[in-house]
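Heads up: the structure comes next, in structure tokens.
With one protein chain withheld, the remaining protein chains of the complex are depicted in position.
As written, the chains take the letters A, B and C, and residue 1 is the first residue of each chain.
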Amino acid sequence: MAHTIRDKEKLIARVRRIKGQIEGIERALAAEAPCGEVLRQVASVRGAMNGLTSELFDDHLRAHVLEAASDADREHGAQELMGIVRTYLK
Amino acid sequence: MAHTIRDKEKLIARVRRIKGQIEGIERALAAEAPCGEVLRQVASVRGAMNGLTSELFDDHLRAHVLEAASDADREHGAQELMGIVRTYLK
Amino acid sequence: MAHTIRDKEKLIARVRRIKGQIEGIERALAAEAPCGEVLRQVASVRGAMNGLTSELFDDHLRAHVLEAASDADREHGAQELMGIVRTYLK
Partner (left out) sequence: MAHTIRDKEKLIARVRRIKGQIEGIERALAAEAPCGEVLRQVASVRGAMNGLTSELFDDHLRAHVLEAASDADREHGAQELMGIVRTYLK
């Protein structure tokens, strides 16, 4: 997926931070933290997931559409993006 | 925007249907229709706007990225899509 | 729906502004405005619809849950809100 070693490390670090946030929600639930606090942590994960999605979208558009090796690859990369966008806009 | 006459007519018809739905919300508010009903009409416009966005996204990706006249145009078309996706994933 | 005359006028004015934005999209499509511009107008309607939804949600929660006339009405008002939230989080 990641298109350079540097991107790969950066994306994995980003996903690990999200995992840390999820573990925070698990702990908050176990400790019976106030409802409003848990809902705010959940909203915060949503923001982080949106940022990750946006980065993956850009990477994909760059690697599999702009820099596609052939017209067929470019068409295929574009079809995947359309499918993803449809999922989010359902 | 529309990349063929046929697409243009189809998109305009779609936008007019959404305008009709908005006028329905205006009438429901004026007639003091039940709250829950108005909220459902609003959710329905959201769905229709999402469908329109998805179609515009596909058209743009096709006309300004896949079928771009030059590499510079393709890069510019892709940058616009990334900007739109970031807006939706904020 | 609107729970006071003042709220009703304000909500209707808000819906009319959204209708004006939709008509702007229709004109942009008819005039073959650039793709990116149409997509930005669509994103802007989405923002305005979200603001309207948020206001309707608050009004509903206040009128049909907080200030419900009976426990049964309050339960019913809450069920409607849960249904709306589920629609948005699908």
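Just so it is clear, contacts are C-beta pairs under 8 Å (C-beta built on N, C-alpha and C of every residue); 3 or more make two chains touch, one makes a residue touch a chain.
Everything quoted here is computed from the prediction, not taken from an experiment.
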| item | value |
| --- | --- |
| Omitted chain's touching partners, listed by label | A, C |
| Touching residues on chain A - with respect to the absent chain | 1-2, 8, 11-12, 15-16, 18-19, 22-23, 25-26, 28-30, 32-40, 42-43, 45-46, 49, 52-53, 56-57, 59-60, 63-64, 80, 83-84, 87-88 |
| Touching residues on chain C - with respect to the absent chain | 50-51, 53-54, 57-58, 61-62, 65-66, 74-75, 78, 81-82, 85-86, 88-90 |
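The rule we apply is simple: only the chains that are shown with their structure count from here on.
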| item | value |
| --- | --- |
| Chain B-chain C separation of Cα centroids, rounded to whole Å | 16 |
| Whole-Å gap between the CA centroids of chain A and chain C | 28 |
| Of all residues in chain B, the ones touching two or more other chains | 53, 57, 88 |
